[in-house]
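In this view, the complex is presented without one of its protein chains, the others remaining in place.
And now, subunit A:
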Amino acid sequence: MVSTPPGSTSTDSPRPQRTPYSREATGLLDQIAERALDDDYYLVRSGRYSRSRGTNTAATAVVLALFMLMVTITAVQYAQDRPSRSETRDALLSDIEKGQSNQADLLAQAASLEAEVDALRGVQEKSPEALGDELAAGASAVTGDGLRISIEPAAGVAISDGELRALVNELWIGGAEAIAVNGQRWGALTSLRAAGGAITINFTSIGAPYVITAIGDRDTIRERLDASGEDGYWERRQSQDELTYDVSDADDQVLPAAPDHRTTITRATPVPPEEGTS
């Protein structure tokens, strides 16, 4: 029934029919390519199986049906899985939103409890010095006239934390007394940094558009923005259609207090005056 398989190296037995392209392959991959067609197809059969050469048979049909069934099942399952994948994504997104609103709730709760504690301690009768310290540290909400700077990047344009920091820095130099970025007040311990692709201030992520509100002398701040080149920098980017930059006067702005954890000092203690002056 079986003649010598084509891989055999024996020379005395007659070789079965080989494909004209076939030769003794050397490497493993060559061998795979050379023997791509199953050796059994080359066998010349006699007897019972000699007439199984036809393609028009039920066995072929059954196997092809099986093949198409597998392909179809996989395709159908893939098509069905796709919506469930986007459902997972939506669920994760809503989880994130839920977590963020939860965090905001907890922060608000903490703030109100803090206020309650303050009230119970009777510290509401603060000395003028303490009130001034709180104002300077950003620990209390303030109101006043100043400037409102809005930066709205075009789609696909990123504003780095360093660029925003430089701008805020110039505001301080120009005489700003209180600054908030997207409603996050700049406190004594506030940092503005990039974290995981988002800009984080007071450990709260903010996104575009960026609105910086500052209370202070408008004229000196504007002068400083102009002299430092910040105005020029942002206007240049605006002229390249990367963002819209706008500085406008704003009256009676209300800036919230910075969160307690950004104005409360636990480790540092004041140096006694006699040592500090030496």
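Keep in mind that, in the parts below, a residue touches a chain if its C-beta (ideal position, glycine included) is under 8 Å from a C-beta of that chain, and two chains touch if they have at least 3 such contacts; residues count from 1.
Heads up, the rule we're going with is that contacts and distances are computed from a predicted model.
Undergrad: Can you work out the missing subunit's protein name as recorded in UniProt? Choose among "Branched-chain amino acid ABC transporter permease", "NADH-quinone oxidoreductase subunit A", "Phosphopantetheine-binding protein" or "Small basic family protein".
TA: "Small basic family protein"
Undergrad: Of A:73, A:136, A:154 or A:271, which residue touches the hidden chain?
TA: Answer from the full complex: A:73 touches the omitted chain.
Undergrad: For the chain left out of this view, which of A:62, A:104 or A:136 touches it?
TA: With A:62, A:104 or A:136 as choices, the missing chain is touched by A:62.
Undergrad: Counting contacts across the full complex, list the positions on subunit A that touch the omitted chain.
TA: 19, 21, 29, 32-34, 36-38, 40-42, 45, 49, 52-77
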